[in-house]
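Only one protein chain is missing; all other protein chains are in place.
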Amino acid sequence: MFLAATFALLVGLLMILVRAVKGPTVYDRILAVNAMGTKTVILVTLLGYVSGRTEFLDMAIVYTLISFITTIAILKFIQKGRLD
Amino acid sequence: MAWNEIVCAVLLVVGVLISLTGSLGLLRFPDFYSRLHTAGKTDSLAQLCIFVGLALIDQVTVDGVAYPVDPLIRIKLIMVALLLFFTAPTATHAITKAAMLDGVMPWKKGEPPK
Amino acid sequence: MSDVLEIYNYWIYIVLMMVGFYGVMAKRNLIKQAIALGLFQTGIFLFYISMAVVDGGTAPIWMADGATKVPNPLAVPAAFDNPLPHVLMLTAIVVGVSILAVALAIIINIRRAFGTIEYDELTKIEREMEAREAREAAQ
Partner (left out) sequence: MSEVLMIDSVLLLLVAATAIAVVEVRSLYAAAMLSGIYSLLMALVWVNMHSMDVAFTEAAVGGGISTILLIGTLVHTEREEKKRKTRVNWGALLVTAMTGAALIYGTLDMPRFGDPNAPIHNLRVPEMVNQTVGMTAGAKGKQPPPVGWTPRQNLELPLGHKQAYAMQRAHATNEARLKEAGEGHGGHGGQKADGHGAEHEAGHDDAHAHPAGDFNGHVPNTVTSLLAAYRGYDTMFETAVIFTAGASLILLLRRRRRPGENLPKQQSANLTDQVILRVMCKLFIPFILIFGLYVISHGEIGPGGGFQGGVILATAFILYGLIFGRPELHRVLPERLTDILAVLGVLLYSGVGVFTMLRGGKFLDYAFLNPASPGDGEPLGMTLVEWGVGITVCTVMITIFNQLAEEESK
């Protein structure tokens, strides 16, 4: 059950990757990074259930934070041209 | 299959379907704002469904060995779902505002897809 | 087909290394080379960690016993994965980022000094400077 869900989400990941590479404007790419982050969080949790070791949930929290902060950093760079 | 595994399976299928439609929308929609519309919304709902579905499971059997799921983990799952429920829309909002300030014009019917 | 999948990981690690290698050699932009170097390193990490996997093994962290929440020696799965490569790669990732940070700092200084970070333009500037010094030495 979990394995089927994992493979389905991997197909979703592939679609996002195509948009990330093809994305004409920079905002499409930022959108792809953000969507990829959310999907990776779900995938990590599912991999925990596939392998039976469900107690490694801190990974999912780290992914959420990292993709959030990376998106904010990229947006500030695009919008203000500076990071400070 | 106990009741919780059936409900979990249903929720997983719903969550995965929503997520896939979101990704497909991201791929095929003509311009940035419509893609934003699909990817932003579906992600929040899909992860909620999947995490609530997973929280119902109390035992995972991997090639014969049944590993118990610690109740603390099931609570933590809900916490992660809530955390993601707050961060994903904030990020999507920030992207939209940045694009708007940058003057990205929404696509109109008849124009070639951007 | 199944024996190809057996060592499939090692082929992908070589693909990653070669992509990084090509990026470092072919790309003239210094930042692109720094990123390609990161790819090269990740390929090597993949090689080490795919060696550590044991069939039917789980993560090399003791299982937490449900009741006492304390790792319980008796909840033993079939086998544990080998923790040794994980430790080596932990160190390598962090050193990799340190290298990236220093490389990017140097790239910024090159940009401030010469105004460009394209490798061929930099060699042109270098040649001009040597020619100018040679002329001044000749006078």
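Letters A, B and C mark the chains in the order given here, with residues in each chain numbered from 1 onward.
Heads up, the rule we're going with is that a residue touches a chain if its C-beta (ideal position, glycine included) is under 8 Å from a C-beta of that chain, and two chains touch if they have at least 3 such contacts.
Quantities reported herein were computed from a predicted structural model and do not represent experimental measurements.
Colleague: Need the list of shown chains touched by the one chain that isn't shown.
Modeller: Among the chains that are shown, those touched by the missing chain are A, B, C.
Colleague: Give me the chain B residues in contact with the hidden chain, please.
Modeller: 83, 86-87, 90, 93-94, 97
Colleague: Counting contacts across the full complex, list the positions on chain C that touch the omitted chain.
Modeller: Given the touch definition above, chain C has residues 2-3, 5-12, 14-23, 25-29, 31-32, 35-36, 38-39, 42, 45-46, 49-62, 65, 68, 70-74, 76, 78-87, 89-91, 93-95, 97-102, 104-109, 111-112, 117-118, 121 touching the missing chain.
Colleague: Against the chain that's been left off, what residues of chain A make contact? List them.
Modeller: The missing chain touches chain A at positions 3, 6-7, 10, 13-14, 17, 20-21, 23, 26, 29-30, 32-33, 36-37, 40, 43-44, 47-48, 50-51, 53, 55-56, 58-59, 61-63, 65-70, 72-74, 76-84.
Basically, only the chains that are shown with their structure count from here on.
Colleague: Which chain's mean C-alpha position is nearest the mean C-alpha position of the whole protein set?
Modeller: Of the chains present, the most centrally placed is A.
Colleague: If I count C-beta pairs in contact for every pair of chains, which pair wins?
Modeller: A-B
Colleague: If you average the CA atoms of chain A and of chain C, how many Å lie between those two points?
Modeller: So the centroids are 21 Å from each other.
Colleague: Hey, how far is the Cα centre of chain B from the one of chain C, in Å?
Modeller: Chain centres of chain B and chain C, defined by C-alpha means, are spaced 31 Å apart.
Colleague: Roughly how far is chain A from chain B, going centre to centre by Cα mean, in whole Å?
Modeller: One centre to the other, that is 10 Å.
Colleague: Which residues belonging to chain B are in contact with no fewer than two other chains?
Modeller: 65, 67, 70, in rising order.
Colleague: List, in ascending order, every residue of chain A touching at least 2 other chains.
Modeller: Where chain A meets two or more other chains at a single residue, that happens at 51-53, 55.
Colleague: Touching chain A in the complex: which residues of chain C?
Modeller: Of all residues in chain C, those touching chain A are 58-59, 61, 63-64, 77.
Colleague: Chain A touches which residues of chain B in the complex?
Modeller: Touching chain A from chain B are residues 5, 8-9, 12, 15-16, 19-20, 22-24, 26-27, 32, 35-36, 39-40, 43, 46-47, 50-51, 54, 57, 60-62, 65, 67, 69-70, 73, 76-77, 80, 83-84, 87-88, 90-92, 94-95, 98-99, 101-102, 104, 114.
Colleague: For the complex, which residues does chain A have touching chain B?
Modeller: Residues 1-2, 5, 8-9, 11-13, 15-16, 18-19, 24-25, 27-28, 30-32, 34-35, 38-39, 41-42, 45-46, 49-55, 57, 60-61, 64-65, 67-68, 71-72, 75, 78-79.
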